[in-house]
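My structure is below; once you've seen it, I'll send some questions.
For this view, one protein chain was removed and the others were kept in their places.
Naming follows writing order (A and B), and every chain is counted from residue 1.
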Amino acid sequence: MTATPLAQSGAPVIYSVPRAKSTKPGRVLLYVILSVALVYYAIPLLLVISTSLKTADELRTGNIFTLPQSLNFDAWSKAWMTACTGIECNGIHGNFWNSVEIVVPGVIFSILFGALTGFALSQWQSKLSRVILLSLMLGAFIPYQVILYPMVRIFSSIGLYGTLPGIILIHIIFGLPYMALLFFNFYQGVPPELSKAAKMDGAGFFTIFFEIMLPMSVNVLVVAIIMQATGIWNDFLLGLIFAGRDHLPITVQLNNIVNTTTGVKEYNVNMAATFLTALPPLLIYILSGRYFARGLAAGAVKG
Amino acid sequence: MFKKNLAAKLTLVPSAVVIAVCFYGTILWTLYISLTHSTMLPNYKFYGFSQYATLLSMPRWHTAFANMLIFGSLFIAGSLIIGTTLAALLDRNVKAEGLFRVFFLYPLSMSFVVTGLAWQWLLNPTTGIEALVRSFGWQDFSFNWLASPEKAIYAVSIAAIWQSSGLVMAIMLAGLRGIDGDIWKAAKIDGIPVWRSYVSIVLPMLRPLILTCVILLATAVVKSYDLVVAMTGGGPGISTDVPGKFVVDLLFQRANISTAAAAAILMLVSVICALSPYVYIELKRQKR
Partner (left out) sequence: MTQISVIDANKSFGPQHILRDINLQVASGEFIVLLGSSGCGKSTLLNVIAGLEDLDTGKIIAGNQDVTNVDSSRRNMAMVFQSYALYPTMTVRKNLGFGLRVNKVAKAEIAKRVEWAANLLQLTPLLDRRPSQLSGGQRQRVAIGRALVRRSPICLFDEPLSNLDAKLRTEMRLEIKKLHQELRSTIVYVTHDQIEAMTLATRVAVMKAGKIEQYATPDELYGKPETLFVAGFVGSPSMNLLSARIRIDDGEPMAIFGEHQLPIDAYPFRQPAVNGQEIVIGFRPEDIQLADDRTTLPTLFAPVTFVEPMGADTLVWFAVGDQKLSVRLPAAKARGLGGEVRLAFNPSIASIFSRESEQRL
């Protein structure tokens, strides 16, 4: 590919690179690959939805890709109210609300805790605060399996094992590294003169946090809410261990319904239950736009 | 002088306690238990490293650990390749980029349980892909990996790649967007085809980001539990067992706490190994 000199006179020559008429076939291939990828990503979810809308007969006669004949929500209501695990037949509606009861306070308090911690770390910079910061960063990588049993012992000894406040507290604790780092990075970016001016005006630590910093943190708060809500709702292991029978989150019950039933498998009900479990975070994702990607990036920019 | 910033310091006390007790205290406790002979309840008598010996002689652990390595390599390689390729494609000024991104990223909003169950369904021999292809006439088509002890772990890997390659895509796309436009022009003038520019010029520039992705993916591998439980339950038999499930099972079902603790410590060591290239590079960078 040769470049074409634009100026022919003695003036400095400016070379223009011909607009790579990005080979038409090249562009077509690009879109083909992307579309194939799109289909590959979409299929599992679409199949889940489509299966959940079928009747038992349709399941037997067709194959996985045949479309349901009508929008039949019977499987959905069965999944909600009467689907069976090995022990009971109450569907997942109870567990849906369990998850809500875990997520809402979990999000609120883990964000509060994380934001205050992140802010405190940005206000008091010293060797000790750097140690705390570092241990937070490393703490985020520790596998739950190492921490599980001792936490179970601690929680049973203080009577929180298998309780609702217990599982919420667990989520607050394990959400701390990510939340604190998220807010710490944000407050580091705020000009220090702002807190100095507030101090000169007579404001103390908490006044500065609630009246000045928090109102400025809307973007970070949205990211934090999205990430924590999604993370807590989707959690399985912690809910399995710490929530107790009465507060089992929907993810655990879903697994029970699908994987531990004896007898005839009702795939449409299973898929309906699966979709209902996936729905809230999916909605959050769709509504969150760019914030979701920002949350992912924030998780990657540790340290 | 420690009255300065008192409120900030006091605010950090609960966090410091949480970190010390719940994150690092528990590691020490688990470490200690791995050196005892506890079954159902902790027995604090020191027993040396025999639990590790027991662990290393258990076939189930061999399977679990080997699975972690197999699954891990496939998962990391697959997610990196697919994610980076998609990022590179989306970087080419694509119309409806937003639409593609929505589809590539949504799996990340889903629980591993949901992913596991959806793929379990897809790979179901009687109703899934195998049945579909057979119904087209290829009667001998077999895609029943979930029932095969050797192949099941690959099925799990596919599901995991499907879920997480979007993360790699998001990170790499952000990185690609940050590349100076002049680099592309320079490559064009030198007559280098676009795909070659990516492979030889741009991707090497994004090495730190790639490393970040590898670290994130690697730590996810070590921790994996939900996906395996939902998709295969560790089976058939124990063929898709992974260390994460191994530990939880031994803790809560088999009442073998110290062996589980030993396994957990080994998991921690694996994470440290996965993190060490990053730490090494960071330390080198700070020395400069």
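Here, a contact is a pair of C-beta atoms (placed from the backbone, for glycine too) under 8 Å apart; a residue touches a chain by one contact, two chains touch by 3 or more.
What you see is a predicted model; the values in this text were computed from it and never measured.
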Full-complex contact with the absent chain, from A:158, A:200 or A:264: A:200
Of A:212, A:225 or A:297, the residue in touch with the unshown chain: A:212
Contact set of subunit A toward the excluded chain (per top definition): 191, 193-194, 196-204, 207, 211-212, 215-216
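The criterion applied here is as follows: only the chains that are shown with their structure count from here on.
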Whole-Å separation of chain centres (CA-atom averages), subunit A against subunit B: 15
Residue numbers on subunit A that touch subunit B, as the complex places them: 1, 3, 15, 17, 20, 22, 30-31, 33-34, 37-38, 40-45, 47-48, 51, 59, 63-65, 113, 116-117, 119-121, 123-124, 129, 132, 135-136, 139, 141-151, 153-154, 173, 176, 180, 204-206, 230, 233-237, 241, 251, 254-255, 258-259, 267, 270-271, 274, 277-278, 281-282, 284-286, 292-293, 296-297, 299-301, 303
Residues of subunit B that touch subunit A when the two form their complex: 5, 7-9, 11-12, 14-16, 18-19, 21-27, 29-30, 33, 42, 82, 86, 89-90, 92, 94, 99-115, 117-122, 124, 127-129, 131-132, 135, 162, 166-167, 170-171, 174, 185, 188-189, 191, 194, 209, 212-213, 216, 219, 222-223, 225-226, 229-230, 233, 243-244, 247-248, 251-252, 257, 260-261, 263-265, 267-268, 271, 275, 282
